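Right, one structure below, let's go through it.
Shown here: the complex without one of its protein chains, the others still in place.
Order as written gives the chain letters A, B, C, D and E; numbering starts at 1 within each chain.
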């Protein structure tokens, strides 16, 4: 059984701010710095989605990356691209929009729909900038 | 006289939207598409600032890039980074925040202060995404 | 009049070989080396298309990059992506498929259709590999 | 015992197509899309080869990357660069040329010759495009 | 418990050479090649530091990357940037300056100070060139 890990890269451009309503403005600025700018800022997010599987004899594919591309388009790009992460995104309602919380939320959007195709979501990487990124493996 | 062109790269992360108040929402969405999302979106902008000059015999420099870095920090990063281009930036008030208009505005912020150092601003490049960017040479 | 140069990046993956039918195999291998492999090789080509114009007051755009993207898709990606440059591409028939000849041919495909939109094609860059690329400005 | 993982990057440019002879053309096009173009397409493949080991006290090296470079040149670049993966490559005969099947075949070419040098092949990454890549750890 | 891995990228530019005083010059040149040039050579090193943790409910952060940036500046950039790795760096005294030995030394500089902030250093990657890099996970 030869597992291979296959990755599709995607991108989305979004606005957000880091803010905790339980704190006053001074505390928010102290903790989040310029990320708490009330009028928002934004990023070109880059996402890498990795699935694990044994290549099919018929196709040589773990998963047709065309299908994975469509799933990412439907579940990630459609709700997040050119959106405000704090306001516009149903699955981020009431959540902090840090890279850490966002990557967990994206995992939860993708995990089951990929499993329905008989594949296993293995790893997500999410770049917020060229200097900052997060990795998630489902919480283990 | 041996002119060399020296470039410093900088980055800033900002929110914006494309919108024309003379148009209704339908027209804005038709022209600007998802870039007109009312709740903003954002980008990791990447800026390349190029100055032209003859290297000094004493230093081998056209311009000390430490000085150019400080100028860009003061004139570009400070007002634009982690800001909303439509709301927070004095020199963008009342302007469209397209890459084209933004690059002209950045040129106008930089040109004189670089000239005061005895150098000549030659070229700016501004990346909005990895697929879209603008170049400006002062309008010639 | 403030001209700005706006660029859209695109990509296509194609097979090709370098071959001159006026020469025998030995001469072809001598001149073109492994690029003359009879069974083809291929590349991930990366294309940068730059148009020149004065931004519109209404939109802030030189040209809506959505339109430029569609033109590149129609005129470049559709005929070239996942194709054999020597066999499958009408506008490359009977031509050498070097980066130089290919970039001239792409220019000729794009120039008029961009002019019809009231814009001016200014520059194309075509990467064959990360180490080799060509630039074309219409032949001047 | 302090294991360090050391990686060497290499590149090769090749033609291929995805095709299953058990299927007719319509089925091949349905499954593989434009990757089934009969006249081939191609890619700039990028390969990362990672070996695991404890650095030698004498050299500070897990493995001299000059040696790893030579092994990759001999076992990967020589047979694959500027070749047709479906026709020209002995170790790909009769196999699907998907990234998944190719990465397993490259692993099998490299594993023993690296072991003969007293090192352990740990991981391979193979980029087909900037958006698609595969990872392999020997099948576990 | 949902562990997320968060990474901060940093860079430093340094001179070094590979040399073993127990060997004569001929042996050093044989083993280390041009890396043994007596007058030094140098690199733009790129470092990725990854910490592991469960995001805080209050902040959404595993660790404030501003803090991680400051730690890297203090422990890595300050002693290594624009330095000679063989001469100027206290924690490299008497050590080979290979990427492998350097990455272990950087880990040892970072591990405890990150633990003091209640976080766990998980992984370091160190690029010496675009073709050569090392990974370290604490020696397991």
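The working rule: a residue touches a chain if its C-beta (ideal position, glycine included) is under 8 Å from a C-beta of that chain, and two chains touch if they have at least 3 such contacts.
Since the structure is predicted, the reported quantities are computational estimates derived from the model, not experimental observations.
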List the displayed chains that the omitted chain touches in the full complex.
-> B, C, E
Touching the absent chain when the full complex is considered, from E:27, E:41 or E:73 = E:41
Option from C:48, C:96 or C:117 whose C-beta touches the chain left out = C:96
Residues on chain B that touch the omitted chain in the whole complex?
-> 1-10, 50, 55, 58-62, 64-66
Touch residues of chain C, complete complex, unshown partner | 18, 20, 22, 31-33, 95-101, 103-104, 130-137, 139-140
Absent-chain interface residues of chain E come out as 11, 13-16, 34-35, 37, 39-44, 81-84, 87-88, 129-130
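FYI, only the chains that are shown with their structure count from here on.
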Separation of chain A from chain E in touching-chain steps, minimised, is 1
Labels of chains that are neighbours to chain A and to chain D = E
Average the CA atoms of each chain to get its centre, and name the chain whose centre is farthest from that of chain B.
-> D
Starting from the mean Cα coordinates of chain B and chain C, work out the distance between those two points in Å.
-> 28
Of all residues in chain D, which are in touch with two or more distinct other chains?
-> 130
What is the shape of the graph in which nodes denote protein chains and edges denote touching chain pairs (line, ring, star, complete, other)?
-> other
Looking at the whole structure, which two-chain pairs count as touching?
-> A-B, A-D, A-E, B-C, C-D, D-E
